[in-house]
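Structure first, then comments.
Here we show just some of the chains, and they stay where they sit in the whole.
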Amino acid sequence: MANFVLVHGAWHGGWCYRETAAALRAAGHTVFTPTHTGVGERAHHSAENITLETHIRDVCGCIEWEELSDVILVGHSYGGMVITGVADRLSDKIRSLVYLDAFVPEHGDSLNGLLSKALAPEVAAQFLGAFRGTALQDHSGLMQPIPAEMFNIAPANRARVDRLCRPQALATFEMPLLLTGALDNIKNRLYILADNWDPSPFRYFAAKAEKASGWQVVKMPVSHDVMVDMPKELAAELLKLA
Amino acid sequence: MANFVLVHGAWHGGWCYRETAAALRAAGHTVFTPTHTGVGERAHHSAENITLETHIRDVCGCIEWEELSDVILVGHSYGGMVITGVADRLSDKIRSLVYLDAFVPEHGDSLNGLLSKALAPEVAAQFLGAFRGTALQDHSGLMQPIPAEMFNIAPANRARVDRLCRPQALATFEMPLLLTGALDNIKNRLYILADNWDPSPFRYFAAKAEKASGWQVVKMPVSHDVMVDMPKELAAELLKLA
């Protein structure tokens, strides 16, 4: 019986893990799918002034108030920024970290800063331009969601994803992650690369993980939204850690 | 009869302009000294999730609801980040921009990013380390004020400044300023350099201004807190623009 906390990526919400969570629960495990402030069912708190720190506190709060320990903490995409911060604060509560087609930051990294490390310069510039450009529109401070098609999400699932995604504050992508280093005590790490979309910044992080000790790397033949397009296969992979 | 909007720097509040505002009003001018959300008399709204965007909106709001035009817009220190953003949005309402020992950002610049352009690497690293380090303490997300002594504020004024300053969200220093370029229509710019403290990042901006067209540069023999240590002399300088 394991405790899973599944952390979603940018613009999404806990809703994206619906089928994966069901599969894990059917196997007898405890699962939480907290939604970040400002998106999904917390969209009524949408504001330009929501930061990476806000989202880290969201997930820490879930672990603390649900009094979880021995957690398998999964982060998708931008969620890799969040779970890294959470793990640094609650390292004694975390058994394993799973980066699901996700960013793997170090102290001082921001998501937008990592783009230029993980992508060709012109591709990084396109992403950065889209994020800052939509935030500049009407000075909203909010990044518009990337359409499901760009992530190569299965056609049958695109409408649902586009319908449920919401704008997200630019400050979540620009803020550096500040770490104490307590994170290093967590030895068990898995990288799951979604191997059926490009240009993906996540090939860079998977390649780094392959060379690092303490990491396992798994590749799945799927779009960026692994939990939407292959929810049961994802659950099967996570169950190996339980 | 001119309209002055005096924008304070980090950790301070509208309170720091008390004597300068009084002198300008005594000369018959209209003066506003809006306080940024989260500091000064708005300290009850202090939170990690306050950004540069929040403070730009604070000052834009002042100009819009007071229905001001032909404004002489003054920004101190971090306030240079704020007035640049305000000027880009309300360029047709601004007559002159005054950078008072202040940062002069371009599109995409953050205050923390500018430190490494304006200071020797080891000095920039010290500032950055202090800002991020205090924000990391207890994961507050808030930077502690720099003590008045470090800015060489006159001994008689230090206690008041230290008593009234408040922690400020790191996100105000990390967020990039996003500009449309409308700002370029404002031709009348003054840089006031406080020439009696170091290591000052503002010598870099004053030197750039000296070489640029449309800029005047004035040096005053004073600490960083010009409006605290030389309020009447500052008012005299500003009155030349009225």
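General observations
Note that the chains take the letters A and B in the order they are written out, and that residue 1 is the start of every chain.
The criterion applied here is as follows: a contact is a pair of C-beta atoms (placed from the backbone, for glycine too) under 8 Å apart; a residue touches a chain by one contact, two chains touch by 3 or more.
Bear in mind the structure is a predicted one, so any value in this text is a computation, not a measurement.
Taken over the full complex in this file rather than the chains on view, the one protein sequence occurs as 3 copies, with 2 of them shown.
Just so it is clear, only the chains that are shown with their structure count from here on.
Taking each chain's centre as the mean of its C-alpha atoms, chain A lies 36 Å from chain B.
Put simply, chain B touches chain A in their complex at residues 47-51, 53-54, 56-57, 89, 108, 110, 132, 135-136, 139, 141, 170-171, 174-176, 178, 180.
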